[in-house]
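Right, one structure below, let's go through it.
Removed: one protein chain of the complex. Kept in place: all other protein chains.
What follows is subunit A.
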Amino acid sequence: MTHPVTHPVTHPADTKGQLTGRSVPRREDPRLLTGRGRFVDDIALPGMLHAQFVRSTVAHGELASVDLTAVREVPGVVAAFTAADLDLTDITAELGRPRTEFVPTAMPVLARDRVRYVGEPVAIVVARDAYAAEDGLEAAKVRYTTLPPVTSEAEALAPGAPRVHEEAARNTLVDVSLFATEGIDEVFDAADCVVRVESRTGRQNALPLETRGAVAHWDDREEQLVLNTCTQVPHQVRTVASRCLRLDERAVRVVVPDMGGGFGQKCVVGREEIAAAAAALRLRRPVKWIEDRKDALSASFLAREQHYDVRAAFDADGHILGLDADVVCDMGAYSCYPFTAGIEPLMASAEMPGVYKVPAYRVRGRAVTTNKAPTAPYRGVSRPQYVMVMERLFERAARELGLDAVEIRRRNVITEFPYTGVNNITYDPGSYLESLDLCERLVKDEGWYEKRAAAAAEGRYLGIGYSCFSERTGYGSTAFAQRKMQVVPGFDISEVRMDTSGALTVTSGTMSHGQSHETTLAQIAADELGLELRKVKLHQGDTDRITYGYGTFASRSVTIGGSAVRLAAAKLGEKLCRIAAALWECDPGEVELTRGGVRRADGSVLTYEELADVAYLRAHLLPRDIEPGLSATATFDVFNDGTFSNATHAVVVELHQGTGQVEILRYVCVEDCGVAINPQVVEGQCRGGIAQGIAGALFEQVTYDAQGEPSATSFMDYKVPTAHEIPDVLIHHLETPCTFNETGAKGAGEGGTIGAPAAVLNAVNDALRPTGIELDHTPITPETVHRALNLESSNLEPSI
């Protein structure tokens, strides 16, 4: 069932599309580019103190004792608190699944009796400045009774492994088999071709440039805790903070200033912001916590470490017949709120067939807990990995069957919509085949196939790789409820309010952390009412000012939040028409919105200023059935399976035999996110996403030693790529609009990240073809490539 499209106001022809589809300059840029943005760390309050955390130095152990006596004597230290001192309620995320499928894990705000990863917060130290706070940390005396650490998925699942949580047998938090087509084994037995991919993907950090942070203080007059924090989900932080601190929810106000990225790491509730708030309550002084980069790299929320063992069956013509997948995700020490440790395995299980017509499907998805920092969703959530696996399967099958790598995809992509897949998901229309064809043509037109042949003749290693995928976006309440989440994100609310100057204030429950909502959501509202963009101002990120919302993640903001904005603006437009009709004493059907006002059939116009003047200042002129004031609120939700963006990426690489370096020579992206409200913003999302995807394929990995000690705790070792390593990207837009929301837009936030690893990996393997070696694990390091090129296959990671 699709959401009924309701347009209370006929869209006036002379305003429609004035701004939508145009790359209007970003509203945020003047302040952000001239250093006048206001981030959490820019907040300074009178009497403000600075917090840092005593963190576990062992990966797994009982907390024998935490002695902060000496800490409190360090010059500049004002206070130090343990879990016992603060007595806070734990953070627990739930799935509505039986205990055989899901084991919840309570995450204490500060470790109470057990530590489960290096970096776990054990105590909070509050001092007059950040320097003294760190001096205080050094004076803490924490004694541990160490336990054997579990540092990998293999160790976690091994018989007799130590338990990270006593309640989780075999360290398994999630074990779900969502699909098992009857007769699938026979399909595999009878198939002409069966290929297998075993792939491991490195643990990554979403790495917002702005680390996490908070400034909390108690406001006596409002009787409220004010928690300034950089979060993607302000209302969910408010809920958790009020429960942990045992305050009424109205007594917590979460305020989000400018944000320097989040990428999912900030769409979960962290422990440190709650502890900082608790300290502020105790001390009745403002407390600031800014996560430093070392903690951000080692003790924040991580993502992406997964192990796939997947087989695919094909007929002789390259049609896929079946898919059989086993997915294990290493979720670290705790379930994150509100998503739980199910986030990665459930995403992979539900959506792995992707853009392909897969007739038979079996999948088991598991989340294991280990003694590593916990995980959160990260841009793309499992899709970068399963798309990589799917695209490897197709390229491998193409090789076995002697087919062209693009042709085998062409034979399998979904071309008729709506299409209901083996995974019970109904796909709305997309341009899977068109994007594939166009992307291949762009690569061919630039002569890369000839260049590849010429390079091969010279003994050089040049490869071309593709990835073709879709990205489900616009998850409404229905879709998240199917995951059995107990906090079900989905709907969003917008309120619009016009003042006597005819300017429009818009609120949205979404939360921009760099995506230019102030521009794009304003474009939507301005178009609906025929306003100039400068007359529209968006507000987000203040739980006292915003009705409610689920923030920004899963590419939901323009699809869902933008639809709510448009509905609210349309409601206000309807009221403006009614007021105008009343003043003209005519039928409302005789009036319509025009640029900056309401127009009557005879051409006369009442401007918004004139109408607002009546609505607020001379309300006695209004008929009794029209309330004074000019505001409207609307909610939007999606009641079907959501809307699918899609894209095809192509990458050309050259591998250098002397060093193993993977040089990206060309990157082409053909994407379709439906209506692009602001194409420049969409392109920015693509480029940034692709950079993060390349990072996962070739550079970044959070590493640990055998004792669970993180070993990549600075940018020297955690190799986030820079502008030098990321190529320019040719982006081509296709547009297949979403048919059931108010904007026609599909989500554009994650596609770049999803498509890049697969395309890069396929390109590397294409280049490696003369060696007969294939690489399926990421990140692919130069050393691995060097070994492969120099035919030292005995040293390689296992590969088919």
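Details
In this text, a contact is a pair of C-beta atoms (placed from the backbone, for glycine too) under 8 Å apart; a residue touches a chain by one contact, two chains touch by 3 or more; residues count from 1.
The rule we apply is simple: contacts and distances are computed from a predicted model.
With the options "Multiple sugar transport system permease protein", "Cell shape-determining protein MreC", "SigB/SigF/SigG family RNA polymerase sigma factor" or "Xanthine dehydrogenase family protein subunit M" in hand, the undepicted chain maps to the protein name "Xanthine dehydrogenase family protein subunit M" (source: UniProt).
Contact with the omitted chain, checked across A:Thr146, A:Asn640 or A:Gln661, is made by A:Gln661. Among A:Asp85, A:Glu134, A:Glu574 or A:Asp613, the one in contact with the hidden chain is A:Glu134. The chain omitted from view is touched by exactly one of A:Pro588, A:Pro721 or A:Pro737, namely A:Pro721. The missing chain, though absent from the display, is touched by one residue of A:Thr145, A:Ser501 or A:Thr703; that residue is A:Thr703.
What subunit A contributes to its contact with the hidden chain is residues 130-131, 133-135, 138, 292-294, 658-661, 699, 703, 711, 714, 716-717, 719, 721-722, 724-725, 781-783, 786-787, 790.
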